[in-house]
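Missing here is one protein chain; the remaining ones are kept as they sit in the complex.
Residue numbering begins at 1 within each chain, and the chains themselves are lettered A and B in the order written.
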Amino acid sequence: MTWDFVLGQFAAQFGLWWVIVPGILIGIVVGALPGFSAQNTLIMLLPLTLAVPVPTALAFMISLYCATHLAGGIPAILVKIPGTGGAAATTIDGYPMTQKGQAQQALVLCFTASVFGGLISTVVTIGLLPWLSKVGLYLRSVEMVVVMLFGLTLIAVIAAKDLLKGLIAGFFGLLIGVIGTDHIYNTPRATFGFLELYDGVPLVPALIGLFAISEALVMIESKLIVRREGQERAAEAHWADTVDGLRLSVKHWWHIVWTSFVGLIIGIVPGAGASIAAFVAYQQSRMWSRHPELYGTGIPEGVIAPESANNGVTSGTLVPMMALGVPGGSTAAVMMVVLQYHGMVMGPRLFDTNPEIAYGVFISMAVAYIFMIFTILPLARYMSRIVLIETTYLVPIIVLMTIVAAFAGRQYQFDMALALLFGVIGYIAHKTDYHVTAILIGVILGPLFEEYLVRALRISEGDMSILFSSTTGNVLWALLVASLALPLVRTWLQRKSWVGNVKPDQ
Amino acid sequence: MTGFNPNRRRLLAGAVAAAAIGRVPSASAQASLSRNMRVVIPTGQGGGAERLARVFDDFWGPLLKTKFEYSFFPGAAGQVGYELYLNKREKDGHNLLFGNMGPEMIMYALRKPAYRFPQDYQYFCRLDVDDSVVFVRQDSPFRRIEDLVAEAKKRTVPVAVSRLPHPASIGMLALGRAVSAKFNLVPYGGGNPTMVAVMNGEADCGALPIAGVAASGDRMRVLGIFNDEHKMAKYSNNAPAVNAVFGTKIPSLASSRSWAVHAEVIEKMPERMALLEKTSKAVFDNPAYKEAYAKTGAPVETIQYGDRALCTKYANHMVELANEYRSLLSAKRKG
Partner (left out) sequence: MSPNRTPGSKAPLGADLVIPALALAFAGYFFVSISDLAWEAKANGVLIGGVLAALVAVQFLRVGLQVWVGAANLGFERLLLPHHALAKRIGMVALTALFIFSMDWLGLTLALFLATAAALYLMGVRKRRHLFWIPFWVAVFAYVMFIAVLDAEFPRGPVELLLARFF
């Protein structure tokens, strides 16, 4: 791969602006609506993408896909409704920023972290593709058990104020996540006899219920989403707030860079996806922070980490598809159908036979991100105004429209009732301080954790020592222990230095 | 997950009117299709089933003068897709199921769902016969199937499989039983992740239908085939038939994808059924179909048409096999 080739590809991709821009706009709408995903939109548009030349189809699909990852954060920040599972972690700090009257800054942070996180990971992928494609081969079931534990420890972090309640919420979510058929024999468990639960608890109704509906039921108590002290600031919504958001992004540039790598690496593992990447990035961000106690109160790093990571996933998820012929996620699977339909055989040979496709996919992604920042950034100011709508109007629309959206993912009326049930559970949890985010982390990560754990144990025929049998896995275990111990050590050191600084006469 | 159906709305009024009148379409109406075909695929997106179905409908659609729309319901080894197809799709010949008969009939035998075969649905057009193979990665120390079996006599060898209720899985169980070797089947939920498990060394070997393994290029090496006829020799570097190596009598184990339809359509709409059967069979006479199929990287030799009788025979054979290995394939430990 020469520079001439790369530059030529960039020029060719810029020439496809006429499909990239519509792809971005559709992706933003689809990503911001809970219940819709890049995958089901691309399925709907499959006849179109099968009919056009491969580079055009890929440019369109990739721009739409990346835009959905960015847009999922918009409702997460504004009304605490994550548009996609990958944006669930964004609510933890994004929504408190909105409540403080900083919706515009939060949106700008979300956009810049998403775009630059996606762009950085894409450029890295282009440069290191042959090596990155091997990462998936080092992360096997055992290693993935530890990666899942990185995400699951976030439950304890969130539950810091009342550990017992937080753990009850997290384990309740984990047990809900185990509903459905088991991973070895496909036998249904705890499905209450509902066929709709054989596949496990669907993510979209859980997201909608635990976040949107429960929050709307709480919202009824107040006139506006924004707290009194932030109302004036939210009402003014100057361009200066957009500039302030950009300033915060520049200030935290390193945060964007490293959390995008978290997304890239997790994205490379087939089946892992944006949700786990966002939760792990948030957990790591908090663990290594000098002020972990501020997380959850509405700080920029809490928005940057999940957003940068869930866009870092976008390039990662395409790596196994291009390099191994294995789709990294459901959207990649749709793209693979299009490529195979046109006779492209995925795998290492693709880089020799069709380098313009193999590398073009990632260059197309980079170009899409460049277009995206110019398309979306000016909209932050106008989007932030939604928080000024009175809850009298907002609550009915949120509850009813999200209930309708709960249907969209699988087209089961059952999912609407399930969303309402989760809404009531979420409301009770919210009012009694059992964190809904902890429940959701359990629901999302529970099935993945079980899948990897049971598979590892099946391989070892039940011998638990397999969990410590690989070098990569043991390194990850050490990192996990280190990241859990770090805050404790830091607190101990701070206490020690404080005691040391207190003179006897003081 | 399901796809949306962009063109169905226009014809809704007609469908509702027909339902309201409550009668079967006349013979002349049966002989043509009035709207898009809606297909339930009981496996995940991007897999072999979708690839095969889409290539086929490119040639079948023009003969039926209609288009195909797909929905994917991979849950519970395919049971979700079948239940949904049989309980929630209109029995009008416009709704089809595209299934992998082998694994899904094994699932049917093991799970004993509420629906019945062949009373509720029937397969009517087999597309392929995809022989099960045992394979390793190219740089594996196991050069021949004898090496693998010898190892499995010393220790339990993990075998990556797509799912337990699958002909390839039964092949490994049958081999283990016949030669007193210990194979530990580990399901990965699909052909692609199964191959990754073999590639990254998590499992020593894998057992899958040959088409996917052949499409993966030269990263995998086939050690043995569960079919004595051995039609796909050139795609397996002339790997031997398992029975030929060990003198066993393991039945031929292949996956076969087929179109299925509600049994009520066969019974009450014979004209429409005849149209579906005649046109689907005609696709196999089109050389362009085989060319398009080959473009996906799968061996053309796997294309083998089978009619309703052949499909039913195969499906019943799978039920018998599943019952034979029930104790090893089911999670139920009591009753």
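Please note the rule applied: a residue touches a chain if its C-beta (ideal position, glycine included) is under 8 Å from a C-beta of that chain, and two chains touch if they have at least 3 such contacts.
This one's a predicted model, so the numbers in the text were calculated from it and none came from an experiment.
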* Among A:Val123, A:Ile184, A:Leu388 or A:Leu480, which residue is in touch with the absent chain? -> A:Ile184
* Looking at A:Ile425, A:Leu440 or A:Leu476, which makes contact with the chain not pictured? -> A:Ile425
* Structure fact -> Per the touch rule stated above, chain B touches the missing chain via residues 4-10, 12-13, 16, 331-335
* Contact footprint on chain A, counting only the chain that is left out -> 44, 164-165, 167-169, 171-172, 174-176, 178, 182-185, 187, 189-192, 213, 216-217, 220-221, 391-393, 395-397, 399-401, 403-404, 407-408, 411, 413, 416-417, 420, 423-425, 427-429, 431-434, 446, 449-450, 453-454, 457-458, 462
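The rule is simple: only the chains that are shown with their structure count from here on.
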* Approximately how many whole Å separate the CA-defined centres of chain A and chain B? -> 34
* Using the touch rule from the top, collect the residues of chain B that touch chain A in their complex. => 1-4, 6, 44-47, 50-51, 54-55, 67, 70, 73-77, 79-80, 83-84, 107, 111, 156, 158, 163-165, 184, 186-189, 192-193, 195-197, 199-203, 215-217, 219, 295-297, 329-332
* What residues of chain A sit close enough to touch chain B in their complex? -> 39-40, 43-44, 46-47, 136-138, 140-141, 180-188, 195, 198-199, 270-271, 320, 324-327, 330, 332-334, 336-337, 340-341, 343, 345, 347-349, 409-411, 455, 458-459, 461
